[in-house]
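Here the complex is missing a single protein chain, while all its other protein chains stay put.
Naming follows writing order (A and B), and every chain is counted from residue 1.
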Amino acid sequence: MNQAAPLRQPIRAARPLPVDLRPFLLPLAVVGLAEVMALLFVPADSFSLAAPHQIAVEFARMLVDGTFLVRTLETLGAAMAGLALGGLLGLAAGVMLGLSEAADKVTSMTVEVLRPMPPTALIPLSLLVFGFGLTMEIAIVAFTTIWPVLVLGRAAVRETEPRLMEVAKVLRMSFFRRLTRIVIPGAIPRIFVAFRLAAAIALIVSVTVEIVANPRGLGYGMMLSSQALRPATAFAFLVWIAIVGWGFNRVLILVERHLFGGLQGDAR
Amino acid sequence: MRAIWFFASLAFTACLIGLWQLASATGLASPIFLPAPTRVLDALVAGFSSGAMPAKLGATTARVFVGWALASLLGVALGALIGVSQRARIYIAPSLEFLRPLPVSALVPIFIGLLGYSEQMVLAVIAFGAFWPCLLSTIHGFSAVEPRLYEVSKVLGLSRWSMIRKIALPSALPDIIAGMRVGLTVSLILVVVGEILGSREGIGYDILLAQRAFKSPDLFAGIILLGLVGYASAIAIDWLESRLVRWR
Partner (left out) sequence: MDRVIQFSNVSLAIGGRHILDDINIDIARGEFVAIVGPSGCGKTTLLRLLAGLAAPSSGEILLDGTPVRAPRQDVAVVFQDYGKALLPWRTASGNIALALEAMNVPRDQWPARIAELLATMGLERDGDKRPGEMSGGMQQRLQIARCLAQQPGVLLMDEPFGALDAITRQLLQDEVLALAERTGMTVFFVTHDLEEAIYLGNRVVALNASPGRVARTFPIDLPHPRDQLSTREHPTFLELRHDLFSFIKGGTGK
């Protein structure tokens, strides 16, 4: 209704470019500054810092010799296995609690007490029960990812369009039919969002567990190079972990847009 | 009615604990992995009466609080600066978005390299971790102010500073608190990482020692305490939110 007239000071690129380059200026400036600072103040054999060009060399080496590939697969494997387990448990619980108000109220205290538990507190316990390896990592990722999926899944089910539920009643649909024909299909886009958020968390938790205790994956690779006093290698791992995290999220968002259109709020 | 549901959910929790007790009493669960609740309670009582536990709990809680408060202050201030300026957002926001999924724990080795196994290292890790959600959420809050309200403040002739203080800040407040809430959760996660990797006295380091000594009642006691700190901080943030954004 209100035609938007331009404001007084429209902010435009100086020239229309095919790619907006402005977001790249800050990272370039930071890297450039780091290089200069490293040249001036950091000795070449420093135990804690490294110059960007040294990091780049290590990055290229590990990218080519397969170190990154192997370690990334280990980390992503644990994260995805944990997500599958925790996500399915969380989804089952979320759908149940979303459908039954009584069940939700009865379990509310248990959920509220367990949910804020920091997952890192479970690292020693998981270590005690499972020892080092894939299983202990999966267990912690699973525990962490239960909660976001449970909470968001519960909300998605609860917000089924009431009009549709009335239609289902008028049609005398059975409980099972109502669940599979109306509740779940309606909630699927939001359940996907829940899994996307949980996937990001799963990756973070995996790397954390590897850094704190578990001798496998990207986190351990980074910890190892840091303890070996090879800062360039450690920083190269850090950059790679950032790229993996970003790329992983990007892919999930693109899949979501492809499947459900771009209309959903980018829940954070 | 609410009281009935409260007791029902209390009873449900009690039942779960009862099952746990039963499982250990019948030997269904190994006492090495899953000690009976009564033994965990004994460990808690012993820890508190000796005075060792309160000191560790205090150290851990203080780290969480100081790191988080520092991060929130910086995050809100910087987030407001970036958020109110469309120009700043164009240049800075994409870099921040790129760093958002980065696990902060990955920075612990770097922080150890710079600060050693020190108290400052643990605080820096916590503050750095809690800073991001607060910063990003604040930027989002300030950039999502209803454009119509900006027009209203222009038509009323409000100064830029008044506009930020009276319109943008209150409007961004729910997002700011949401960011601080996530920051608190992150702080709690990272205090454990920092204490374990930095070997700093506290509940997080304590549970690692309990695990190494196979003292599972102490391990569970520590986990429960950390859970309680998490629960209490969630309640505190809820309270803060209900006080500050009553209009929602």
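As a convention for this text, a residue touches a chain if its C-beta (ideal position, glycine included) is under 8 Å from a C-beta of that chain, and two chains touch if they have at least 3 such contacts.
Given the structure is predicted, the values throughout are model-derived calculations rather than measurements.
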| item | value |
| --- | --- |
| Identified contact with the non-displayed chain, of B:A55, B:L73 or B:L156 | B:L156 |
| Residue of B:I167, B:V182 or B:I203 touching the missing chain in the full complex | B:I167 |
| Sites on chain B contacted by the missing partner chain, in the whole complex | 146, 148-149, 151-158, 162, 166-167, 170-171, 173, 245, 247 |
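Criterion: only the chains that are shown with their structure count from here on.
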| item | value |
| --- | --- |
| Rounded Å distance, chain A centre to chain B centre (Cα mean) | 17 |
| Complex interface listing, chain A residues touching chain B | 11, 20, 22-23, 25-27, 47-49, 105-110, 112-125, 127-129, 200, 203-205, 207-208, 211-213, 218-219, 222-223, 225-227, 231, 234-235, 237-238, 241-242, 245-246, 248-249, 268 |
| Partner chain A, residues of chain B touching it in the complex | 5-6, 8-10, 12-13, 16, 32-33, 86-87, 90-95, 98-103, 105-110, 112-114, 136-137, 140, 185, 188-193, 196-197, 204, 207-208, 210-211, 214, 216, 219-220, 222-223, 226-227, 230-231, 233-234 |
